[in-house]
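The complex is shown incomplete by one protein chain, all other protein chains being positioned as in the whole.
So that you can tell them apart, the chains are marked A, B and C in the order they are listed, and the count of residues begins at 1 in each.
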Amino acid sequence: MPPQTDPRHGEACLIVHGPDQPGLVAVVTGLVTRHQGNIVTLDQYSDNPEGGAFFQRVVFDRPDLHAAMPAIEADLDKTLAPYGMAWTLTDRSAPKRMAVLASTSDHCLLDLLWRHRRGELPVTIPMVVSNHTNTAEDVRSFGIPFFHVPSQGPDKSEAEAKIVELLKGNVDFVVLARYMQILSDGFLEEVGVPVINIHHSFLPAFIGAAPYRKAKERGVKLIGATSHYVTKDLDEGPIIEQDVTRVDHAMTAADLQARGAYVEREVLSRAVQWHAEDRVIRHGNHTIVFE
Amino acid sequence: MPPQTDPRHGEACLIVHGPDQPGLVAVVTGLVTRHQGNIVTLDQYSDNPEGGAFFQRVVFDRPDLHAAMPAIEADLDKTLAPYGMAWTLTDRSAPKRMAVLASTSDHCLLDLLWRHRRGELPVTIPMVVSNHTNTAEDVRSFGIPFFHVPSQGPDKSEAEAKIVELLKGNVDFVVLARYMQILSDGFLEEVGVPVINIHHSFLPAFIGAAPYRKAKERGVKLIGATSHYVTKDLDEGPIIEQDVTRVDHAMTAADLQARGAYVEREVLSRAVQWHAEDRVIRHGNHTIVFE
Amino acid sequence: MPPQTDPRHGEACLIVHGPDQPGLVAVVTGLVTRHQGNIVTLDQYSDNPEGGAFFQRVVFDRPDLHAAMPAIEADLDKTLAPYGMAWTLTDRSAPKRMAVLASTSDHCLLDLLWRHRRGELPVTIPMVVSNHTNTAEDVRSFGIPFFHVPSQGPDKSEAEAKIVELLKGNVDFVVLARYMQILSDGFLEEVGVPVINIHHSFLPAFIGAAPYRKAKERGVKLIGATSHYVTKDLDEGPIIEQDVTRVDHAMTAADLQARGAYVEREVLSRAVQWHAEDRVIRHGNHTIVFE
Partner (left out) sequence: MPPQTDPRHGEACLIVHGPDQPGLVAVVTGLVTRHQGNIVTLDQYSDNPEGGAFFQRVVFDRPDLHAAMPAIEADLDKTLAPYGMAWTLTDRSAPKRMAVLASTSDHCLLDLLWRHRRGELPVTIPMVVSNHTNTAEDVRSFGIPFFHVPSQGPDKSEAEAKIVELLKGNVDFVVLARYMQILSDGFLEEVGVPVINIHHSFLPAFIGAAPYRKAKERGVKLIGATSHYVTKDLDEGPIIEQDVTRVDHAMTAADLQARGAYVEREVLSRAVQWHAEDRVIRHGNHTIVFE
């Protein structure tokens, strides 16, 4: 989209979080106002009014935003330091750069590429990386670079190093679109950007491998999917979004897998969109989602 | 609940709405702060950043709120007048007074009384009024006064006058819990408080009488319920909440009615709760719901 | 409802299950037909066409059903024995007798009593047993006997013995409507009828105590409830029904509990209805539910 028609042109997103104190909302909105910002949406949450944590998201309009950013940033530093608050300020005309890691499954991957092409995801996609080649042609037909990084044998360090080399400096976050390799702690540290995963169960039910088979064995009446930030603890990272769909006794584990695929892509696309729009704040092992 | 354990003690809810202008959020939050209010939650919405309408809801903590109210109100008048904004300020320690009007169906009525008894609806219920007597004993077993106002024949004016006499000055809003009489425009004007209805269909589908029969005839695969503010235009008032449930070809119209009853009570109870917590703002024929 | 207007008068429900073999459906439907039964609904399921298990539920109309039962039963024995099939035949004009066990929570208990009063649950309720007295008045106002069996201290055997004494021979199944005592294996054996529980989480997530607190700690975006048959393994019995509702970061554990209460009563009431209508067949740790 050309910048002159971009509705987000001139829009900034400010996230503030830290220890709750009286008057914080007024401090932040006052700051935005004295820099000629017009607040478009404001969301705020305290997990405990008595000594808890405070989270605020402000989207504001400001002509000549680019030129004004340094002054706003300096004022944020000066104003929020006494309160011990952390902040991030984002120019919304610059979409985040998203890499997708995939394996053989194509449903989550293609859904992201479709939604991106339809203009629904405010990101750029500089690359798709896969340990298989079956989706290469599909990905490239969207005009998106595809890199094949095989990952065989027990030692994944070489493959991970190659992926880091591709991602480093080129992307703002990474999406695992049914990427079937467990990433090492070292990889997460080196990549240094948020990594979002889609897990094919309603966590914390059916942690680990083969959740649809386990769901069949347990005889559940709903199956689900969970999108979460990846941390060192497998399947234990902060949950961004979840959803479920109804199943019945007559469905096989393969039926559950097919049915679940559509929940996976819905849940993942919502999580990606919210992350891309700075609607998700991590706090310990939780997320605050300002939908 | 005794006031000293009421988590809302000392909490106020401020609603501001009017023509959108830059800086409004900061003006309002600044005002709250200079009156020693600590903002607990803040929601805000503009239906169009260019010349649209602006809506803000602020819940704030303030010790000695009762004593401070007059000064805050005077400041609101002075501060918001230049912007042409309307406002309402509510002391949340004083629950709204809700009357329920019912007919023979008991499911919506009893669900409201149960939830109230469980402490989930921040209201008092000074009375239930019905044009039938079948629910009298149930209502009174909750310790709530029940008044029978029969409504026979084509002329409803006498019955309506009696109901107005009961309600007038005694309640802050009225809930029609499957009350099967159409209220006149005059009644709505005289009562002078919001009236919330539950309609047993997914409006605007199946407007008017017998929606479950019509749903069966049309062969829909979902049925629903809609809670809305009552206006002069039958079934056309601003929608507060809606929900649906799945049905299939094997269900009779009576089955749809039984199944739908549970959607009705869920939808109505959510609408009542949101209204009671000042989360719903009417704007033309729409509602802004800050859930 | 008087028998002459009961739509189930003269209706029988036949359940057949055992090893799958060709021709079973025809064998069963042929038998029904030769006893002048008119099939109203038929459901059938094989978990594996090659050597799996077979399940069939047939509801049929038959004038003078009562008189014909012995002949049909004798024919079922003779006809199905060669196939190794088990069967049960139920006269639907005789509703099952359901006992409810409860503790202090009233939402599931009252919902069952109220649905029963509306004529939606084809059961009789000979008694409610509770280890607390707070719901006694409510229960008795429905015209249902209430028995108080306190359960204090670590040794539950005396209390269990008293409950068995009340239930034995008087009921066809037992519902634990948020009954907060763990039942011993001996109790389950002695009672000898199915026991249905409602667990306040989406099993197998958050097994054990305090699931809403655990859900809050894990930061899930949906909470749920599960109704299952009680077995020796706590929270591991065959699942009959489950459902979920959406929650967000701003809800406290107490909010989750209040919101979840309405999922619990919906899920439990569906499970009870399906069980009462012979729609649920247990098979290992699974259920076949012919909705």
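Heads up, the rule we're going with is that a contact is a pair of C-beta atoms (placed from the backbone, for glycine too) under 8 Å apart; a residue touches a chain by one contact, two chains touch by 3 or more.
On a predicted model such as this, the values are computed, not experimentally measured, just so you know.
Enquirer: Please identify which residue in B:L110, B:I239, B:L256 or B:A276 touches the non-displayed chain.
Expert: Of the candidates B:L110, B:I239, B:L256 or B:A276, B:I239 is in touch with the missing chain.
Enquirer: Who touches the missing chain here, C:V32, C:V139 or C:V244?
Expert: Counting the whole complex, the residue in contact with the absent chain is C:V32.
Enquirer: Kindly note down the residues of subunit C that lie in touch with the hidden chain.
Expert: Residues of subunit C in touch with the missing chain: 22-26, 29-30, 32-33, 36, 38-46, 49, 61.
Enquirer: So which bits of subunit B touch the chain we can't see?
Expert: Listed in rising order, the touching residues are 45, 47, 202-206, 218-222, 224, 238-244, 248-250, 285-289, 291.
Enquirer: Tell me, which residues in subunit A touch the chain that this view leaves out?
Expert: Spelled out for subunit A, the touching residues are 41, 106-107, 110, 114, 118, 120, 141, 250, 258, 262, 266.
Everything below uses one rule, namely that only the chains that are shown with their structure count from here on.
Enquirer: Taking contact as defined at the start, I'd like the list of chains shared as neighbours by subunit A and subunit B.
Expert: Touching subunit A as well as subunit B, we find C.
Enquirer: Same or different, please, for the subunit B to subunit C contact, judged on whether over half of the interface numbers appear on both copies.
Expert: On the two sides of the subunit C and subunit B interface, the residue numbers are mostly the same, over half being shared.
Enquirer: Taking only the C-alpha atoms, how many degrees of rotation bring subunit A onto subunit C, rounded to the nearest 5?
Expert: The rotation relating subunit A to subunit C comes to 180 degrees.
Enquirer: Which integer distance in Å separates the CA centroid of subunit B from that of subunit C?
Expert: Computed value for the inter-centroid distance: 37 Å.
Enquirer: Distance-wise, how many Å sit between the C-alpha centres of subunit A and subunit C, to the nearest whole number?
Expert: Result: the chain centres lie 42 Å from each other.
Enquirer: Where in subunit B do residues touch two or more of the other chains?
Expert: Residues 41 of subunit B touch two or more partner chains.
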